[in-house]
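Moving on, here comes subunit A:
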Amino acid sequence: MLLAEGLRHAFGAVHALDDVSFTLQPGQTLAVFGPNGAGKTTLLKVLAGLIRPRAGRAQIDGGRRAVGWIGHQPQLYAHLTVRENLRFWGSLYDVPRADLERREADLLSRLGLNEHADRSVRALSRGLVQRVAIARALIHDPRVLLLDEPFTGLDRTAAEEFRRLLAEQAAGGRVTVLVTHNVEEGTELATDVAFMRAGRFVQRAPRQGRGAAEIADAYRRAVTGA
Partner candidate 1 sequence: MPDVWRHAWLLARKDLLIEFRSRTAILSAVVFTILVLLVFNFGRDPTAVAAVDLAPSILWVTFTFAAMLALNRAFQLELENQALDGLLLAPVSRSSIYLGKLMANLVFVATVEGIGLPLFALFFNVSVVPVLGPLCAVIALATVGFVAVGTLFSAMTGRTRFAELLLPVLLLPFMLPPLIWAVLATSALLAGRPLSEVVGWLRLLAAFDIVFVTLAFFLFPATVNE
Partner candidate 2 sequence: MPENTPYMVTAYIITAAILIGYAVFLYRRTLKP
């Protein structure tokens, strides 16, 4: 379960977060759309505990141990192999050795990375690296998944495949918060949608099966206040 209550944060005079509150239950995926600089990444960083908010509270059951992060930067060590990366990040989250090996094998096969397991990350294509990033974010079986513009830098097919993997492997049974400025990419995954501008939720509503086009339209109306 994820709870955000009255979150406020500012960098000097710029208001990154202006009283943001919401709660998410397991299985829910909130997609947050907003222009660049609306405070989306700050929101994610506050939820993940990277930034201490000026006011308000962000609370995740299980604390930092239960948070997985996938961003446009894969947060992997290029010189290490895929397996070494997973082993290293897993051990940082104090995953016991036996579980670590089992989860590693399971993730590698589910994400189709078996034949790349012993290649160094540097040698992999952008699409494959994103898959390793998913594996890295799931190695410690997090209850909450935070996605910061994960589709950037992926071509159409890779993005499509990446979204499929996210839907199947990642989002199931977890609380997920996806942040992006590109409405098309985020809509399929979302169970709830929120529009954010200047650090505030201008609108938040369940998706109710609305397609990307409808959401984009609602987004334009909400953000421009038309």
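These made the cut because all candidates are chains of the complex that A comes from, given by their letters.
By definition in this document, a contact is a pair of C-beta atoms (placed from the backbone, for glycine too) under 8 Å apart; a residue touches a chain by one contact, two chains touch by 3 or more; residues count from 1.
Keep in mind it's a predicted model, so treat the numbers as computed, not measured.
Of 1 or 2, just one candidate touches subunit A in this complex, namely 1.
Of all residues in subunit A, those touching candidate 1 in their complex are 45, 48-52, 63-65, 67, 69, 71, 73-80, 84, 88-89, 91-94, 136.
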